[in-house]
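Structure provided below as structure tokens; questions to follow.
Just one protein chain is left out here, and the rest sit where they should.
Right, chain A next:
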Amino acid sequence: MAAPLTLLLLVAVTVRAALYRSSLADLISERVEVVSPLTAWKRVVEGLALLDLGVSPYSGDVFHETPLIIYLFHFLVDYAEITFMLADVITAVALYLSVKDYNKQVFRKQKYALEADRYPLDCLELIRSPKEMQYIPLKVAMFYLLNPFTILSCVAKSTCGLNNAVIALFVLSTIKGNSRTHSSPAEGNSIYPLTLCAAALLYLLQRQYIPVNLRRFSFWWFVAQYAFMYLGSLFVIVGLSFFLLGSWDFLPSVYGFILSVPDLTPNIGLFWYFFAEMFEHFRLFFLCVFQINVFFYTVPLSIKLKEHPVFLIFMQLAVISIFKSYPTVGDIALYMAFLPVWSHLHRFLRNIFLVSCVLLACSALFPVLWHLWIYAGSANSNFYYAITLLFNVAQILLVSDYFYAFLRREHHLSHGLYLKRKDGSEATLVLK
């Protein structure tokens, strides 16, 4: 498996390097779909320049990265391109290894279930074979590295690539079950990956064969250990950030900024136009509603998917990417990389053609309508906003479609594939 992966990495690095050398690099780094006020490279350079001038980068409203980024790029600013390419490579390799490990576990569980005769007889065609699962890790790495969204994000030097690398390493350490390296640096740059800790907790419980039973002591003991470790690493990161500049200024500039959304620069998300047109009286209320919306799917999804934590991670990443305050295409690329892992669900997907057409059309229309609004002056903000809405609806349909297919397959695995009604005729399955 190493040779095709290496080949893939080489191709990916070549494509990125070629784009860095071309004139498109400057053009791409200005696009609002690819960079946001949180992740733009121009702002990182501005923060470093302010530090050189003797002014704290957080005294203004331009720089919204954690001090860890200042630490990192203080030394690496000349090698920025290599850093971002390396981040992409790390993400791809981490996803590759984690999916490989996950597939092994899936196959092992499936084998035990087959031996225990837990599957009804007619759903043997739903059973997965090792041959089919062999190329999935490579496909995951390919989906991530050769996704145009990822390439754009890397060429624009958006720090979203670094975030994705950290989240991928988090996923890898979860799946390997390696509690020592498992930490919360995913927290470092934004607060939304907090929701991934529930999924990680469930996975680790499953791996240790601790049943999720609220009345058992072993469950609570493990939860306490995990919470202690997670919060500990979080405090370490925040403390490190404090010691760089010796002040807590970064807290309102980074986390306060993400939560209160003062900057209304257009992006592919739902927040900017909503809060640009918001009545002042209701601003705080809707801000709370939208921020809670990101977090509150955690508990219901965890309850429903407690047997399938990796799918839960996928769902959480998707929900974060769609509903976060400053999304970019780099966030979308991360959860789309997981799609080959569920390729066996293709027979239950209902809207996939529609969704893919809409996503492609919207991706093509974003730059067109932006140009018409900002440069040509012949359209107005409503056009761009409409495409934003459509893009997000398509993403929501994609995610819910995969969720439906996953649940349906689980249902068939326990109740049989070809269902019959009471009178013997073929049945249809609905959600009730």
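The rule is simple: a contact is a pair of C-beta atoms (placed from the backbone, for glycine too) under 8 Å apart; a residue touches a chain by one contact, two chains touch by 3 or more; residues count from 1.
The criterion applied here is as follows: contacts and distances are computed from a predicted model.
Of the names listed as "Phosphatidylinositol glycan anchor biosynthesis class T", "Dolichol-phosphate mannosyltransferase subunit 1", "Integrator complex subunit 11" or "Small ribosomal subunit protein mS26", the one that matches the UniProt record for the absent chain is "Phosphatidylinositol glycan anchor biosynthesis class T".
Checked against the hidden chain, the listed residues A:Ala3, A:Leu121 or A:Val430 yield one contact partner: A:Val430. The chain omitted from view is touched by exactly one of A:Glu30, A:Glu132 or A:Glu307, namely A:Glu30. Where chain A meets the omitted chain, the residues involved are 30, 42, 45-46, 48-50, 53, 55, 59-62, 262-266, 270, 272-280, 286, 290, 293, 297, 300-301, 304, 322-323, 373-375, 377, 380-382, 385, 389, 392-393, 396-397, 400, 403-404, 407-408, 411, 415, 419, 421-422, 427-432.
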